[in-house]
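The other protein chains are all here in position, but one chain of the complex has been omitted.
All chains are identified by letter, namely A, B and C, in their written order; residue positions are counted from 1 within each chain.
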Amino acid sequence: MQDPTQEEQASPEVRERVRASFDRQGLMAHLGARISHIGPGSVRIVLPARPEVTQQHGYFHAGATSAIADSAGGYAAYTLFPEDTEVLTVEYKLNLLAPALGDHIEAVGTVLKSGRTLTVCRLDVFGVRGDGERKLVAAGQQTLIRVNGAEG
Amino acid sequence: MQDPTQEEQASPEVRERVRASFDRQGLMAHLGARISHIGPGSVRIVLPARPEVTQQHGYFHAGATSAIADSAGGYAAYTLFPEDTEVLTVEYKLNLLAPALGDHIEAVGTVLKSGRTLTVCRLDVFGVRGDGERKLVAAGQQTLIRVNGAEG
Amino acid sequence: MQDPTQEEQASPEVRERVRASFDRQGLMAHLGARISHIGPGSVRIVLPARPEVTQQHGYFHAGATSAIADSAGGYAAYTLFPEDTEVLTVEYKLNLLAPALGDHIEAVGTVLKSGRTLTVCRLDVFGVRGDGERKLVAAGQQTLIRVNGAEG
Partner (left out) sequence: MQDPTQEEQASPEVRERVRASFDRQGLMAHLGARISHIGPGSVRIVLPARPEVTQQHGYFHAGATSAIADSAGGYAAYTLFPEDTEVLTVEYKLNLLAPALGDHIEAVGTVLKSGRTLTVCRLDVFGVRGDGERKLVAAGQQTLIRVNGAEG
């Protein structure tokens, strides 16, 4: 595992813009998710395990996994957008590769292609145990659209 | 809109099995979701609007939309499974067609193809206003796998 | 099965525009595909069975199924576009539900949501036997973007 402290950070302005938007997402607070990294074209979001985010077998619910994956990809795209624009998810696809277990899960959104109108992100979600062992539990791809602030 | 009271119900045993599983999904209770219909190969789940399920513009978060869509599809598949089996989501893809707004959203999972191992569902999510007007806000497709209770 | 002769036709101008574009798709001719219906927001493309379109078990290759599904959805979107615009596929997802067998396969592209920039289509592919019996062999969803003729 890469040491996140070594990863490139986005500019302070961009990080502030991402955090301000994230703080307006009622769902992220309600689930207990927090941003763990904001780099240029890459954002990570962590969700700790607790009964409120599970499915019927006690694993993280696909909806919780999806929620942080979608937000991680959306904010990864957003780091590359000019001010006064907004990002909306057009669609995404997610494969659930293994039961999502662990002390917490971490979603990594990474921009694969950044266009004028559309951005495509890769989505990876890892289950992380207390001892730091990471396992890929979900992987997907997401399409996002940039809209002007006035429209957004 | 079809009158849901006219729709076919699954057998009492199947409805009981679905409700028992749904009640073990911590996320559904935490979001405030509830099952609104259980038919053979079709399940509906409702999520009322509240700040805890929003994204940064105040709409329903794609993660909340996905969570109930995924569960609706999963239980739709489950209604056709024999006892002592379990259902797991393999993957799904969801297009977010319009801002998810309304008094509540309703996800409809419908079995498209039911196989011995794999089931494919169509997922539709509607935004429903207080006056009953419905608008399609998300549409997708989901692949599920049946596992024996012992493995599940 | 609906009688296609009863289905609504697009205007002569639109049908001409679709056919002219289709005729420029080298792949469609090379595979032996032809348009079977052009309605407003709905296009059908037929591909006859022959060894040149098979996979290793003798069924229609997923690539051939995809090719006509993608074109059917693209042209379905295109029927609703103004003149001097073009359509490009952003992405699509296709579930292969059953071995694609038959005298021919028919792909049906249907517009689910038509927006200013993006259009979302449902894709269905049927295997059709010589006696007319139809079976759904693939189903999917596609996102398309409208570009001005100058850009396209």
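FYI, a residue touches a chain if its C-beta (ideal position, glycine included) is under 8 Å from a C-beta of that chain, and two chains touch if they have at least 3 such contacts.
Quick caveat: nothing in here was measured; it's all calculated off a predicted structure.
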Q: Determine which of the presented chains are touched by the chain that is not presented, and list them.
A: A, B, C
Q) Where the complex has a chain not shown, which of C:14, C:43 or C:67 is the residue touching it? A) C:67
Q: Touching the hidden chain in the full complex, which residues of subunit B are there? Just list them.
A: 90-91, 93, 117-118, 120, 141, 143, 145
(Q) For review purposes, identify every residue of subunit C that touches the missing chain, sorted by number. (A) 21-22, 24-31, 50-57, 61-64, 66-68, 70-71, 86, 88-96, 140, 152
Q | Residues of subunit A in contact with the chain not shown | A | 93, 95, 97-98, 112-113, 120, 122, 136, 139-141, 143
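One rule holds in what follows: only the chains that are shown with their structure count from here on.
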Q: Have a look at which chains touch which and call the overall pattern line, ring, star, complete or other.
A: complete
Q) Going by CA means, which chain is nearest the middle of everything shown? A) B
Q: Express in whole angstrom the distance between the two chain centres, defined as the mean CA positions of subunit A and subunit C.
A: 34
Q. Per the centroid of Cα atoms for each chain, what is the distance between subunit B and subunit C, given in Å?
A. 29
Q | Touching two or more other chains - residues of subunit B | A | 93, 95, 140
